[in-house]
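In this view, the complex is presented without one of its protein chains, the others remaining in place.
By written order: A, B, C, D and E. Residues from 1 in each chain.
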């Protein structure tokens, strides 16, 4: 198993795709919820995120605050447990709206206790209603996903025409799902809930 | 049905009109209310909004805080549910006072559970008493509304003279309502309340 | 009845006078109090106000917090109802201390439920004890008031000498009241309290 | 009676002395305490005060918070009543530490309900222990006090040597008290407490 | 015993490694928890820390807020006791993510009451899930550790290739542990818990 896959070995980590100066790259969004006994509260954002990316995190959180109950997520956790979203590497500045789906997925994974599938990466702006809006750099992002051993990529429906620019052999290795709503992203990216047994307690932390 | 119309398929989304570097454009204001169980509170604004546009949002909220009960809106929701207003696209800076009516409408739609009519777009500054004040760019905004398949446009009464500059064939396709008070905007733009039945619960979220 | 007069058709709106790049102008200060059920609190200021004008609003509010009870205003409203002062137009930057009397009057009007007389405009800095201090631009402000159909203007006593510069025919049309204390402003500018009847409930909102 | 004297006709106003571009000048420090029913809290500072002058206000307040009870001031008022210090004129920037004694006196006057003597002006930095520290501009300040009809001036003891530069005829008209502690300032500047009778309630507001 | 070792003579101090203009250097991260009786709360950061290093501290704290209970740390202390992290020397600006493991260790040491081993120094970025990410300056840092009398150094696993650049004689004197998770760091760096006796109470403060 590759190191990248191990990053998503716990609930709360989702694999995103970014465009950097040197082409595309895989990035990880990590979410944590403070133990309620620690008195943590509010939303903390780290990873040298720019203004637009910080707003994406607020949108992801508000989407779950208003629609999480419909999705059967334990949203009361958001009241008394501090939420922290971090995007390593800590010293690299990052910006843009395209991690919206990844942030929403990391948070939903943490709340549900369902891990994100290690073979899935995703990119897309999210609106407050859950709509997935188009982003840039589809070609570089798919090349990066392919290089990183990812086999399934979720992109905004409105970016489907950009697939024409992606080399056929890359597209062959990848399963690309165009999505219009972040609820589709959650269905495709989250692993099934683990059934609890006495011997294997599952904790979302 | 066009994609733009689908944006207003849920309560809390209203269609506005903006002037951009490349003429006019349709924009959407999205509102959400946090589930009270999540502990959300206060007003969150995203979409790279400038100072003037942020103030428009505060005015829209204060108008509903002080006049919402008259309009039979469930204003107690504003006490314990965090309000979030977002204007996609997330990375595009936006400013100016002319989204005041659109922000007020998105919030009133969300509170009332009444969807905004998909064929209606609107532009106008709102004052704290609900007065609709004149804005710029009427011609470009009406052209953009027409291009986007909008059939009804609400403009400030004091902008009526600007209709002279709009091509006759565009005006023929559009129904233009000059309005002097945001209460008129709400009457014209919101769909009738859905009557609740056991099988179709309606939730404002 | 002129549109300008209609601006003061509800309690909470007072007519001020400003000096702009193009002479003098009438401006309106609008005040609102949030419905206590909405959980609003604190002081919100909008209208692209500069530092000095924001301080004027804080002085107006503190004057009413400390002297409002003497004036028989229901000051307990200030505890649990968010106060918002707005000065349209939303996109025009404004600054200076001379709206102090207008801000105090708009707030007192709202608290008392007494409308501001539509034929009255006013200008003057207010100190924390209610003293009315002199301002600039008396000539341009009176010309603007006259153009706008205003018939009564309140100016600081210490600005009386500036009336020499105002054309005689303008002064003939205007009743000018020099005032030394904001309590005089309130007496001259607020309409008498409406007596409540079962059929005409009056709400300060 | 001169207008300047009337400024101190209510408790909470003290006469200070400043150096301006055009020599010295008299300034007034005004203090107010919010009616506890209005929910006001904290310390508000207005008058375009610079960093150093804002710190002087914090020092004045902390001195009374820690030593006010010794001075038999009703310091519990500071807990639930918002304190506001204002220095007119509102649009004129002011800075420097020399209004420390004046700010302390205005606040102590308000708390005690004892008016400040109208013939007294003062200048001096205050330390957190109440020590009065030396300031600049003694000559210009005394000339300004004399011009304004002030007859008693309080200066820091360590500024006594600066009196050599003040014209003899000015010193003849003025009673100058060098002071080393702000408690001396309060003794010299505050009028005796008014004895309360049923017909003349005194309110510190 | 060397002075550097004495720095870790109390729980709450961990030895890190930094790259400075003049090669590498040892630095100390100090943590304190306020006595709950003092009302301290929140996270305080001092030592002229840059943005990235402040975020490292927030990540360290969030890691312990969400995973501390698993590690059998008394995390309820984090609710009512103010946390302070300081990195002397106070006047020297510091930045970068590589003190993440050191900050986590200092905090865990303080919470557990277990001292950090004086012969151990460490470097590594920490992610929100506890993953140890690679850092720069391995060679300079190991030379500095060696000069300071340190005998055991913890580095990120992904930095193992950088050991090739470290002189063999330095590596001979040092035991280098590559680590992939901050939980390994805590196991290697913290001394065993002291058993409490009546005569030697141990306090984590």
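The rule is short, and it goes like this: a contact is a pair of C-beta atoms (placed from the backbone, for glycine too) under 8 Å apart; a residue touches a chain by one contact, two chains touch by 3 or more.
Just so it is clear, the model here is predicted, and its values are computed rather than measured.
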Legend entry - Which displayed chains the unshown chain touches: D, E
Inset, instruction - Specify the residue from the set D:127, D:151 or D:175 that touches the hidden chain. - result: D:127
Inset, instruction - Tell me which residue among E:47, E:97, E:137 or E:156 touches the hidden chain in the full complex. - result: E:47
Legend entry - Omitted-chain contact residue, chosen from E:17, E:31 or E:53: E:31
Legend entry - Candidates D:23, D:97 or D:178 - the one touching the absent chain: D:97
Legend entry - Missing-partner contacts on chain D, residue numbers: 51-52, 55-56, 58-59, 62-70, 75-76, 78-80, 96-97, 100, 125, 127-129, 131, 133
Legend entry - Positions on chain E where the hidden chain makes contact: 7, 10, 12-13, 28, 30-35, 37-40, 44, 46-48, 82, 84, 86, 88-91, 205
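To be clear about the criterion, only the chains that are shown with their structure count from here on.
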Inset, instruction - Would you mind naming the chains that touch chain A and likewise touch chain B? - result: none
Inset, instruction - Mind checking chain B against chain C and telling me if their interface is mostly the same residue numbers on each side, over half, or mostly different? - result: different
Legend entry - Centre-most chain, if every chain is reduced to its averaged C-alpha atoms: B
Legend entry - Whole-Å gap between the CA centroids of chain B and chain D: 52
Inset, instruction - Provide the list of chain A residues touching at least two other chains, using ranges where the numbers run on. - result: none
Inset, instruction - Examine which chains touch each other and state the graph shape they make (line, ring, star, complete, other). - result: line
Inset, instruction - If two chains touch, include that pair; go through all of them. - result: A-B, A-E, B-C, C-D
